[in-house]
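Structure below; questions to follow.
A single protein chain has been removed from this complex, and every other one stays in its place.
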């Protein structure tokens, strides 16, 4: 895994901007998880819940946050340990450079433009009037439809489908099997059956977006479905037609956004979360895993449950519904005691009292 | 977007069967959404909730429902505005005609039949004894398995997989990445492990069905998994083995139907809805987004929640669970007050009274 590279801890500390606590001449030759790291590996502790695992680890060194306790091996302390981890991983696993050129078994239309610095793999199809810009990597089995445009340094993994006229921004990464620009799901009822509404719009994926494996982003009826700059989308996510996802949002696996909904900037959808159609979520709305937004949520903050409610309220419901059996018992008890009192007070009420 | 075509409002009104309120000689050259339409575009208002957007729109004309209010530009009023919209979009975006023929880089088995009017794209595979009928469009990277049959004028988008012996009806549209006929998920427990039950049945997709991107429809154990005529299925939907989906149903994205379940005609599953295995839903059952049918629902109507309940009942639960904190407070209050009364009545009960 370490590709034969070796670094002294001194060199690593310098490269990561980290403070070294330990022998600067010690050498590591790989990065490994806490559990499987050996004395020749550096490991990392970016999440406090793994402190016990770090203490039990045989790693030769650790990357840790500032202020983390000492461990049994040298530690590199970083102010932003996750950013330092990115650098650490890239040192041991540098990105492969793109081999430019079109594979002889690719099918590129004569009316398409492929920049000479781009790479197009075997069995890729680039249709007429498509544009593939500088530094793009098109893996095998990728389909780039007519008039589609792929921005500089984008990467389309095997089996990605980019349908006609879809625009993909710079440095966008699309994982295998993702489908950009399939028809939106729109029909007009007509005498008991449904007639298809042509979906003649497009899809715009802005710069620095990442799209997960087998995710689907539908083209708009007219106009564009839009994913704004910097947003990261996980696997098996559904983005329906006419949706707008704001910049720097996070959409976890199997979440879905139904037609014409709008997410603000910095939105977060947990795994399997859902947003109903024609719903607007404000900037910074966080929908927990499995939550369902069935109406607008203007205010940022964390929401959970189905229907989605502010987290504090939603959690209280979860706690109280678990106490429903007890609540029912208490009500039954109240009913019994009240019954008894009613009887007693009836017995001791004026007419009865007189008869005593 | 308008492909260079232009129409007078008079011509459009005639073509759509709409009543024109405005200058019949005015010309439009494209269809655009309310927000981005300019004076050269016609836009549309098929949903009342966008009236404010229509009033703010700069569109040169509008397609609206009968009875809609006047707007700042000419309006075409249609009795069935969504059907009129279909015609409008097709006028400006006519379907491209199919170029018949087999691409030289397709791999078609000699024992397969491909109608001369069908189109088979680059890197498509048609296995032995498969039949591809007149007018079918097979896009690149489509796999048509041995003995499969694709009906007249069907369209298989890039990366569609139709496994052996699956039958696809006429005018069926299958979006990229959909998989028809993978093995159903069936195992027999055997001493702590699972042994695969061969899935030797098929899949039948009837006429006019549409199947979304990356949707999966499994083959039956024996017999057929069946999707009846006219049903529309969105992206990332799971239809398990031995399922029957009735005619003219709508299944939204990420919904799932487990093994051996049956949906009636005109069923609707909202996004991320689920139907458990061996469940029967009657004609016209509507499962809201995220709802889960874990038992039979014979009666048509709208159901929501997990487990799915009649909409009225389900909504009442959502309202009341939000009031649980208040209910708990009321019960606590009752307990305190009752306690006080019990004490008082105990004090004032006959033995005590006498002692007073």
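Residue numbering begins at 1 within each chain, and the chains themselves are lettered A and B in the order written.
To be clear about the criterion, contacts are C-beta pairs under 8 Å (C-beta built on N, C-alpha and C of every residue); 3 or more make two chains touch, one makes a residue touch a chain.
What you see is a predicted model, and the numbers here were worked out from it, not measured in a lab.
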Of B:18, B:31 or B:179, the one touching the omitted chain in the full complex: B:179
Omitted-chain contact residue, chosen from B:5, B:56 or B:222: B:222
Chain not shown: contacting residue from A:31, A:180, A:227 or A:245: A:31
Subunit B residues that touch the omitted chain in the full complex: 107, 123, 125, 141, 143, 159, 161, 163, 177, 179, 182-183, 185, 187-190, 192-198, 200, 214, 216, 218, 220-223, 236, 238, 240, 242, 254, 256, 258, 272, 274, 276, 278, 292, 294, 306-307, 309, 313, 316-317, 320-321, 323, 327, 330-331, 334, 337-338, 341, 344-345, 348, 356
Subunit A residues touching the omitted chain (full complex): 1, 31-33, 35-36, 49, 80, 82-83, 85-86, 89-90, 92-93, 105, 121-123, 139-141, 157-159, 173, 175-177, 208, 210, 212-214, 230, 232, 234-236, 248, 250, 252-254, 266, 271-272, 289-290, 305-306, 318, 321-322, 324-325, 327-328, 331, 334-335, 338, 341-342, 345, 348-350
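Keep in mind that, in the parts below, only the chains that are shown with their structure count from here on.
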Centre-of-Cα separation between subunit B and subunit A, whole angstrom: 24
